[in-house]
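The structure that follows is given in the form of structure tokens.
Left out: one protein chain. Kept in place: all the others.
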Amino acid sequence: MTVAPAQPLASSPLAPSAAVREGWLILRVAGVSTAGRVRTLRLVSLTGDTLPSFTPGSHIVVEAGGRTNAYSLTGDFLEPIAYEISVLRIPDGNGGSRWIHDDLDVGQELSVSPPRSAFPPVASAQHHVLVAGGIGITPILSHIRAARLYRRSFEVIYAHRHDAEVPRLRELRALCGPDRLELAQGRAQVTARLRKRLAEQPLGSVLLICGPGPMMEATETIATELGWPSQRIHTERFSTEALDPGSPFTVKLARSGRQLLVPSGVSLLEALEAAEVPVPNLCRRGVCGECRVAVKAGRPEHRDLFLSDEERTANDSLMCCVSRAHDAVLELEL
Amino acid sequence: MNRVAASDRLSRFPFPYPQDHYRYSTNVEPARRPVITEVGEWGRWTIDVDDEYEAELREREEILVADPSRCVVLAHMRAACWDSLLECLGEAARANPATMSLTREGNSYVWSNARLGEERRFVIGDEDTLGAEPLAYTGSQVQEDIVLLDQREGQLWADAGLVTFAADWSLRFDVGMTFLELHGPVPRVHVEGVIPRAHRFLLRLEAHHPYRRTNWTMSVDRRLDQSTETYPEWGPDRLGVLENPELLPDRLQLRVEVQHLIRLPGSGAIMFLIRTSMVPLRELATVPAWRTRMAAVLRELPQDMVDYKGLTHFRDPAAAWLESAQAAAIATGA
Partner (left out) sequence: MTVSPDHTSVPRWPDEPPDVDPTGSSYLVVSTGEAGRAVASRWTAAIASLAKPLWAHHDSGESPLALDGLSRELAAARVGTRVMVAAPERDVLDTHARLSVGDTVACEGCHRTLIVYHHVSRLHGAYLGYMVDAEEPTT
């Protein structure tokens, strides 16, 4: 019995291209609009096909000006014609947002990851309380679209600063209508609104929060003081660590004495396979445990979801399909 | 009942044993990879439409009329049911472009199915345009059984499904249970870590990356509906099949489920597609590698697994027959 390699769907924009990181898409900037410090981009496929559907609240990672930054998707989520993101210009950040504001133009191409879901809606919730601060409105926008499509009960509390523009306000008003959107300006007003609304929610409601760190923490604190169980509070968290192509490192195979280089952007498993060192593997995503290899020396950089905390600390094995090395050399029992 | 030429059935059969002994494992692998077998191929798509299509869908309809409880949808799973419709019809169209198509026209989808003479224009979220509840409609167009799991609070809840061809379980009873609870009665899989690993894997499953695994048991006669609900009807056959040893190799079937594990993007729900195939021992024995391997698997299978799979009464007679077929083939130089 032999298993042939996976066939990419013929018309799928996920069909891999040699120049792109595995699974990543090349999209074209079809539209740009700027309002104050916020720039909204419309990204489309090069072939005019629809883009992969995503779970509301998802984000994409964009390679921008040599950096990778994550931005929430704000538009339609079922086989959309375009991905839409809004980027806040951060003058003293890593440069990604500056590049998007100052250097990017319509017609240019961008390399983006497939959508990643880390902030999904709660289907079983009686009611969604969506709390956004500033640019944190972006994932909330796709949540609102989902709530409208699936006719779920929701309300939005949108906190913004005195002197700042309110990103995507007109669209927000159109989507929410007058009864489901509350704007709150400044800390005192936001706190008062939250204290009132969070005390009045029917059992089975969920609270989704996205905004600057301190604002999210303050909102969580208010909710907790009012008796909200932590399972009912969801905050946007996305980390780009796992997508980082990583530094190159050398692998020493203890039993054969061979040495291999694992380049940046290539997994240890891929490097071993390329060198014809057979390692059992299945999921190739760090979850099934099949590709576990014993480590003799060197510290692994664990990026899997299989090992327990103790096993990670022991550093005597790693999942070679996703994990890498903290040290320049890793020695394996192979 | 021999509706279909034996060779077609055999050539598509997903023989489930990678080794001469069988144990439960987290045997997930990426989907959409064709498996080349000794006599044919399977696994190119996540939806499998074969020559039994019309007959099995008629059988499903009869079962649902007699017992509507085989289709259950808890209210909050509406979004997942619509997602599942798009996913299943889309894949059926990709796999059968000569007879099926799913096209988007603005806000609507048009589904065309020449096999059933079905043409339907529908809008997502609008049941009136579909003329049926979406999960029920999906089940009327594909042979797979479908279970939908809602992911929340770190658990997967089997909150909707359409299952007419269950192998000794009851969807109606199990609906609302978590993935871990559902598998509670299965021997070994918890203490050996198989189920916890599968659970972690599913929690991390991403959209547009379907996986699959196989499961197996044996059935008496080509009876698809082997649910707990109808156990009094098919249970006695497990002993009754031994009454006439000459008919044993024609009545006893190797029953295999190809299960696809798919994250539905719009709702974030997990969809389990369960596609059941059966082949009688006599037919299976025409493939030398299969008859020797299955005999070995049956002989070696530990008693608790034999009992859980319902093979208690005929494990030995089935293995003995396969061995005799092997001996006969050697004697005649086949």
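Going by the order they are written in, the chains are A and B; count residues from 1 in each one.
Criterion: a residue touches a chain if its C-beta (ideal position, glycine included) is under 8 Å from a C-beta of that chain, and two chains touch if they have at least 3 such contacts.
From a predicted model like this one, the values you see are computed outputs, not experimental measurements.
Which of B:Ala95, B:Ala136, B:Leu180 or B:Ala329 touches the hidden chain is settled by the complete complex: it is B:Leu180. Although one chain is not drawn, the whole complex shows that of B:Arg44, B:Arg115, B:Arg188 or B:Arg204 it is B:Arg188 that touches it. When the missing chain is restored to the complex, the residue among A:Pro202, A:Gly257 or A:Pro278 that touches it is A:Pro202.
Although one chain is not displayed, chain B still touches it through residues 170, 173-177, 180-188, 190-191, 195, 228, 231-232, 235-236, 238-239, 304, 312-313.
Although one chain is not displayed, chain A still touches it through residues 198-205, 224, 226-228, 232.
Keep this in mind: only the chains that are shown with their structure count from here on.
Across the complex, chain B meets chain A through its residues 15, 18, 26-30, 32-38, 43-44, 76-80, 82, 86, 94, 104, 124-125, 150-153, 157, 159, 197, 200-201, 204, 206-209, 211, 265-269. In the complex of the two chains, the chain A residues touching chain B come out as 1-7, 9, 14, 50, 52-56, 77-79, 114-117, 120-125, 146, 149-151, 231, 282-285, 287-289, 305-306.
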